[in-house]
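A protein chain is absent from this complex, but the other protein chains hold their places.
Right, chain A next:
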Amino acid sequence: MSRLSFRPRPLDIHKKLPILKSARDFEDDDPTAAAVTAARVGVLLRHSGSDLTAAATATDGEGNPTPSKKNAQEIPTPQFDDVESYERDYTRTFAQPSCYIRGRGARADIGEFVEYDLDNEDEEWLEDFNNERKNLNPEKLEVLLFKLEFLDHKARERAGAITPTFIGPVPVLLQLDVAMEALQYLSVRYAVFQAVYNFWKAKRERWQKPILRRLQPPPPVNDTNPYNVFRPREKAHRLHTRRMQRRENNIQSFEKLRLVRRNLDQAKALMGALIKREETKREFMECEVNLQRIQMQYKHEAQLVDDGTALSGFQQVSSRYGSSDDDYADSDDTTTEQPYYRPPVLHPRYSDNKLSVIPTLRIKRERELKRRPQNNGWAFKRDPEEPVLLFTRPLDPGKLVAAGIKLPPDPPIENGDTMPPFRCRGRIGRGGRIIFDRWNPLARTPTSVGQETSNYVPYGRRPPSPEG
């Protein structure tokens, strides 16, 4: 009672189910089942489980039948008899080989087997025929009809008149003289052959289809007449997966496939562009690496000259290069093809910098100043790349000359180099002194790092990354 009052959970076929071996296990567990069994057997519940089962089996035998083999065998079926002539009809000529029998090709491929068996109509015609002139045996007639069927089939094949399914009467295309010529080797008298041919042709015209079953075309797929059997199955309907089956050979499928094709073409174009972009990026990166390698080289050469500050200078350079790499990594893909025209916006990263105190107006002015000569090319680059030192004023060359101060001369150009290892640039320091800094035009870094250079850094690294 309680057992049926709730619905059991659906059974999970992957879940391991416990197997209860002992009858007692579930008799104890399940008073309902036990009571039912007890009632059937008519004994008290005190009996052990095994007794109950034995008793139940006994009652089953007495007239409480469960569906069993006995019942199953009582399904009545129609009857059969022995055939008396069997031993004569089938000869004892079969010797089973010791190995398993392998199938040969179909009979049609083997050739000489006469597939056609005379039917009642043929036999009756033959009887009439032989009553007049006793000169054709049934076996010969079978051969003739079989060969005629075959020759006609070949004739239709040559004429392209073979249809995959039965769509109309199948005509006789074989001519008497052609057939006679082809079957000469059977050495049948012309009169007999002609009679057989005429009989065959009349029969074929009556049947409107080949009389050899193998040559009869199957009914068309859309024929619903249940008498017509063994339709060819349309290949499209018998594809191996459901997904393939869903696609039918119609306009919608065509449109769908065309859409798929268009999408694939677009995807292909997109991928092409993507590949081109990535290649360009790689080329650009290689250029950048080469440039930096050259810069490094110059830097080291400069260090040899300016040995006293080599260590700190190197650190300066490396940190700068690191940050410029970061800039590329952060940069938007779309701009990488033309990175030199990056819009002049302040990178958010700089907002934390000391530089934020500088009014934007000033920055803009500075940037305009720097960009102007850049348009003229690489040769002028060193000028705009000169450090803009805060809290200093640029030197006025006219005033310097008037005061009799000369710029320090450029160091001698080493062989193979186009530029001197460093240049000097003058400025007025915070204390009002005139200071000349050594400045490496290629690395665009000051070779001597003073108190002020830390202020310069943020400015210095803006130009090279997006613009340089």
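Simple rule for what comes next: a residue touches a chain if its C-beta (ideal position, glycine included) is under 8 Å from a C-beta of that chain, and two chains touch if they have at least 3 such contacts; residues count from 1.
We take it that contacts and distances are computed from a predicted model.
Enquirer: For the complex's missing chain, which UniProt name, "Histone acetyltransferase", "Dolichol-phosphate mannosyltransferase subunit 1", "S1 motif domain-containing protein" or "CST complex subunit STN1"?
Expert: Record says "Histone acetyltransferase".
Enquirer: Which is it among A:P169, A:P232, A:G272 or A:P397 that touches the chain not included here?
Expert: A:P232
Enquirer: Thinking of the whole complex, not just what is shown, which of A:L118, A:L173 or A:L395 touches the missing chain?
Expert: Residue touching the absent chain, from the options given: A:L118.
Enquirer: Contacts of chain A with the missing chain: which residues?
Expert: Those residues of chain A that touch the unshown chain are 3, 8-9, 11-23, 25-26, 29-30, 49-50, 53-54, 56-57, 60, 66-69, 72-73, 75-83, 85-86, 89-96, 100-107, 113-115, 117-120, 123, 138-139, 142, 207, 213-214, 218, 224, 226-233, 238, 240-242.
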